[in-house]
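For reference, the structure I am asking about is given below.
A single protein chain has been omitted; all remaining protein chains appear in their positions.
So, chain A:
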Amino acid sequence: MARIIVVTSGKGGVGKTTTSASISTGLAKRGHKTVVIDFDVGLRNLDLIMNCERRVVYDFVNVIQGEATLNQALIKDKRVETLYILPASQTREKEALTKDGVEKVINELSETFDYIVCDSPAGIEHGALMALYYADEAIVVTNPEVSSVRDSDRILGILQSKSRRAEMGQDPVKEHLLLTRYNPDRVEKGEMLSVQDVEEILAIPLLGVIPESQIVLNASNQGLPVILEEQSDAGQAYEDAVARLLGEEREHRFMTSQKKGFFSRMFKGG
């Protein structure tokens, strides 16, 4: 049985696709057979972030509607063995994702994969509901910013009431907080909510903190999951998050600003 993990947030632009790409790559790098599914029908972008946009022939909706087999639609990653991508359809309506259709595909994937990572679209509409419905675990991607935190709380409510686990009265979906675009300098100046603030408000366990970093844009420009930038802070922060997802204990890093010398702090400011 595969573990089904949804990457969700409510709000758009917080880093769901970046996170889906890095978490799935990280799991596969450790030898787990992993598939990452793009649920954003009509606005697919995971293929771009994973650098396989020119290899898309069939997609998720084709498989649901029986126009292609799963093996025809799955794209094998060129960098990491045991990583596969199932792209979203760019031309169909979100409603093409039916509950039964999604279940059929997930059941078939469950037979051969260890991890199924579902990259949710923004919002709380049909596509987002389908992405979280079958989840065993949820990574709630949040920016330290008021609208993102509020939307994350909303999506937590939906996970607790509208997921399959909730409807069937099973154990609840396991929730993880992933704080992204974190800027410790601004936190220290009192301009940004701190990790502790967000943890206190959302009250779910912290999976990781990804520092705001130039590397993230540079990586996405090239179609490289940022976790493969192994020397970068953001890459290492994702690596830590994957380790914690697998049950390892890792101390949280990149949560304080880089220490400046006494004199630069006194006279240079910022």
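Please note the rule applied: contacts are C-beta pairs under 8 Å (C-beta built on N, C-alpha and C of every residue); 3 or more make two chains touch, one makes a residue touch a chain; residues count from 1.
In the analysis below, contacts and distances are computed from a predicted model.
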Protein name (UniProt record) of the chain left out of view, among "TRAP-type C4-dicarboxylate transport system, small permease component", "FeS cluster assembly protein SufD", "Tryptophan synthase alpha chain" or "Cell division topological specificity factor": "Cell division topological specificity factor"
Selected residue (touches chain absent from view) among A:Arg55, A:Lys99 or A:Lys189: A:Lys189
Residue touching the undisplayed chain, where the options are A:Arg150, A:Lys174 or A:His252: A:Arg150
Residues in chain A touching the chain absent from view: 145-146, 149-150, 153-154, 157, 161, 187, 189-194, 197, 200-202, 265-267, 269-270
